[in-house]
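Notes for the one structure printed next.
Removed: one protein chain of the complex. Kept in place: all other protein chains.
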Amino acid sequence: MSNNLIVEREKGLLELERRIAELRSANATQPVDMSSEIAALEQKYRQILQEVFGSLTPWEKVHMARHPNRPTSLDYISRFDRFDELHGDRQYRDDPSIVGGLALLHGRPVMAIGQQRGRDTKENLRRNFGMPAPEGYRKVRRLAHLASRLGLPIVTLVDTKGADPGISSEEHAQSEAIAACLHEFTKARVPIVATVIGEGGSGGALALAIADHVIMLEHSTYSVASPEGCAAILWSDATKAEEAAARLKLTAQDLQRFGIIDEIVPEPLGGAHRDGSGIVTRVLTEVDAAIARLTARSPEELLEDRYRKYRRLGAWQTTQGEVVGQST
Amino acid sequence: MSNNLIVEREKGLLELERRIAELRSANATQPVDMSSEIAALEQKYRQILQEVFGSLTPWEKVHMARHPNRPTSLDYISRFDRFDELHGDRQYRDDPSIVGGLALLHGRPVMAIGQQRGRDTKENLRRNFGMPAPEGYRKVRRLAHLASRLGLPIVTLVDTKGADPGISSEEHAQSEAIAACLHEFTKARVPIVATVIGEGGSGGALALAIADHVIMLEHSTYSVASPEGCAAILWSDATKAEEAAARLKLTAQDLQRFGIIDEIVPEPLGGAHRDGSGIVTRVLTEVDAAIARLTARSPEELLEDRYRKYRRLGAWQTTQGEVVGQST
Amino acid sequence: MPMPEWLRIRRSKDSDNREAALWSKCPKCGEVLYRRDLLANAYVCMRCGHHFRMGAYDRISTIIDGDFTEVGAEVLGGDPLGWVDKKTYGAKLSGDREKSGLAEAVVCGFGQIGGFDVGLGVMDFHFRGGTMGTVVGERIALLLEEARRRRVPCIIFTASGGARMEEGMLALVQMAKTSAAVTRFTDDGNVLFTVLTDPTTGGVAASFAFQGDVIVAESKAVIGFAGRRVIEQTIRQRLPDQFQTAEFLLEKGAIDMVVERRALKETLVRLLEYTVGTRVQR
Partner (left out) sequence: MPMPEWLRIRRSKDSDNREAALWSKCPKCGEVLYRRDLLANAYVCMRCGHHFRMGAYDRISTIIDGDFTEVGAEVLGGDPLGWVDKKTYGAKLSGDREKSGLAEAVVCGFGQIGGFDVGLGVMDFHFRGGTMGTVVGERIALLLEEARRRRVPCIIFTASGGARMEEGMLALVQMAKTSAAVTRFTDDGNVLFTVLTDPTTGGVAASFAFQGDVIVAESKAVIGFAGRRVIEQTIRQRLPDQFQTAEFLLEKGAIDMVVERRALKETLVRLLEYTVGTRVQR
């Protein structure tokens, strides 16, 4: 049994898919016409798909965002016109959980940087389940700095449970590495477009997501903490993760309302992995459109807009109860 | 037996010193007047000192520069009005072979950075015999960058056999660390004054010595390679080190002639360690005077002068045999 | 040290339950200490030197020469998510206000240190574990913006469990807001000193805490990105006691210096002396 809710639910559908395929192949080879049975099954299939995936709870979205078949950063990056990977932090190590380099997107040179989890167990081990070490964030910083120096727009893809919480990451100053990324992204003199394609976990995700335009896939999540971690701490009960997921307002829809993200890219019914190629096309089109808009702004305007954007995020009140700032 | 030529030669003098001290103490407690014997011995002592140390060959200077009692960076830094050490490369490690921090020199805030060898075996092990690892050079770079940002003149003290040649130094990109130092020193918008106080060994020394004003102590050395290393490679014979020392033109006097250094601070007869306090005072006075002169220049003028200085170093000829550049 | 006037006024306005407790027991050596003596000793155990976690106003009174004018005090918490777990967020906030005498987890303002004008922000672990929500982010940003206007150095004392979960992503993006404010402040030629006190972790560590020009840490303070328990769960073994302490980080090159609390003010004054009045170049 998978520990992923969505994978579990898909099992029934897979059975149905198999039967439809069987009938189809039988229909092609046997004299009896079964097209009405096939049509009925397909109708049923669509109906179940709609029932199961038509509207997802935040907790379901958490699992959708973590779906093992969900397109990863490299699935997007490999669909750029061209990509030349640049490796390493120039100091200590090349962290495979960060993939970055020069790329052409719809003919436009950009710097592409993404968090990369594995697409199988072996790759997951190599890529540390997409949780970057300080060396990874230092690579991000280096590439962002290079992009800023060369005038190349920065395209980031966010997909991580969070920054690596291991011993050597602490020893190599994970905090400093993330803080330095944030610093670099607040001063990069080029357009930055970030897309949360899967899980946007905490500060480790934000390190790639200070951007002039932030996109989220419809069923991706972006959260201050994992629902499990939040439940463990605030409820002292990890089984409250589902409730935490709902309370954390970690869905794209909530975050757009708060002004934290700027755009939502819809996913096919059943999630991005049901049409990986289509979703990648759609995202790259939206990223390109955002860059095209942003490229019209001067570096000074970009920096000013970016500052104002983050400066105003967060609701608060004066002591008099009068609202002086609002999130929306 | 010490492997240091100068230490060996000092042994005879130490014997003489001991006898003079004995006579003096006897003279004070016994009725017989021995002051003429004492005077004669002192006369002899000065004569020997002059004979032994009056003029040093390059090879002798190599040993003088390595003398175990020669004042080290911390002997200078501790004589600043004040010093607050800043540690670490912010990433991986604090390298004890580099000591740096904020300091007041004659009331003027500066950034002081020095290579620090040990003053005994234990300290030598801790400080890796003054041979910095990449983390040390990254600390240098960080502090130089901070100084440039804050408008503080940079005072460096050079005293190293060279950059550490160990496995982890290679693994942590020693070349990159030194190259990044050189880059930082060529763009720091503040006056830089470097003083070679002992051994200036190769690129590991130069990493702290791109400066607007370079001082050398009279018997310090500054060389493209150690005489031993040079002899081993060019003569395939390490015993030719003495000859190599002479050929390499590694003395302060030679280097001033080539325009590579700007000033020589004389040492007392017998070497800097015979009057550590006096030599430190003298060096700090000269450093301060250089900073005072340089502070009158704008950052743009400093950068332009520094560029021209290094740009013109090196003799060469055109194919026509006409000299287009000259070192002096 | 005598309690400055601003603090006396402040104290008389806010309820401060901790004042009521006359005695404190040292968690390290067990010594029972008279609270007034402890305050006079900057909350350092007179017997073993243990550094107690310090309240923001107490800290300010040990650092600032005299007067202290708050900025951002009018910025008070909302409840943007309408949060409820075992309690409502609103109840937690009121409880902490009651308990700590603080309106939020950071106090910011301006005063003098050794005669130098500075902006000062002090976080307080007693309020929601020093977590950063919208108010903390807003106040830090206001502090840096005002310090930039005044062209004075800024000193921020950190003490934080990280981002405040009850405010969700609005808390997380305060890392971006404060980083942007630091960038603007320092790019404009001003100097930021951060003083990392026990504990400095998570989103605060990974933003302005580690963006200081000089990073000072208080002796024995726990500093890190991930919490000790998270790491231990991940690696399934116990970490050494020394792990993530200020002294450990100094060796690992992450911070500039470790300072004993009673030497902190003197150290800050020295740092200011090196840097104030020098024009900043880029």
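Read from first to last, the chains carry the letters A, B and C; within each, the first residue is number 1.
One rule holds for everything that comes next: a contact is a pair of C-beta atoms (placed from the backbone, for glycine too) under 8 Å apart; a residue touches a chain by one contact, two chains touch by 3 or more.
Predicted model only: the values in this text are computed from it and were never measured.
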item	value
Left-out chain, listing which of the shown chains it touches	A, B
Contacting the left-out chain in the complete assembly, out of B:79, B:119 or B:187	B:187
Touch with the omitted chain, as defined above, among B:173, B:217, B:241 or B:265	B:173
Residue in contact with the excluded chain [from A:135, A:212 or A:243]	A:135
Sites on chain B contacted by the missing partner chain, in the whole complex	163, 165-167, 169-176, 178-180, 182-183, 185-187, 202-203, 206-207, 210, 222-225, 229-230, 233-236, 240, 244, 247-250, 255, 258, 260, 306-307, 310-311, 313-320, 324-325, 327
Interface residues of chain A (partner: the chain not displayed)	82, 84-95, 102-104, 109, 135, 139, 146, 148-152, 189-190, 299
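The rule we apply is simple: only the chains that are shown with their structure count from here on.
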item	value
Highest C-beta pair count, chain pair	A-C
Chain separated most widely from chain C, comparing mean CA positions	B
Identifier of the chain whose CA centre is least distant from the whole-structure CA centre	C
CA centroid of chain A to CA centroid of chain B, Å	54
Junction residues of chain B, two or more chains touched	90-92
Where chain C touches two or more other chains, by residue	210, 252-254
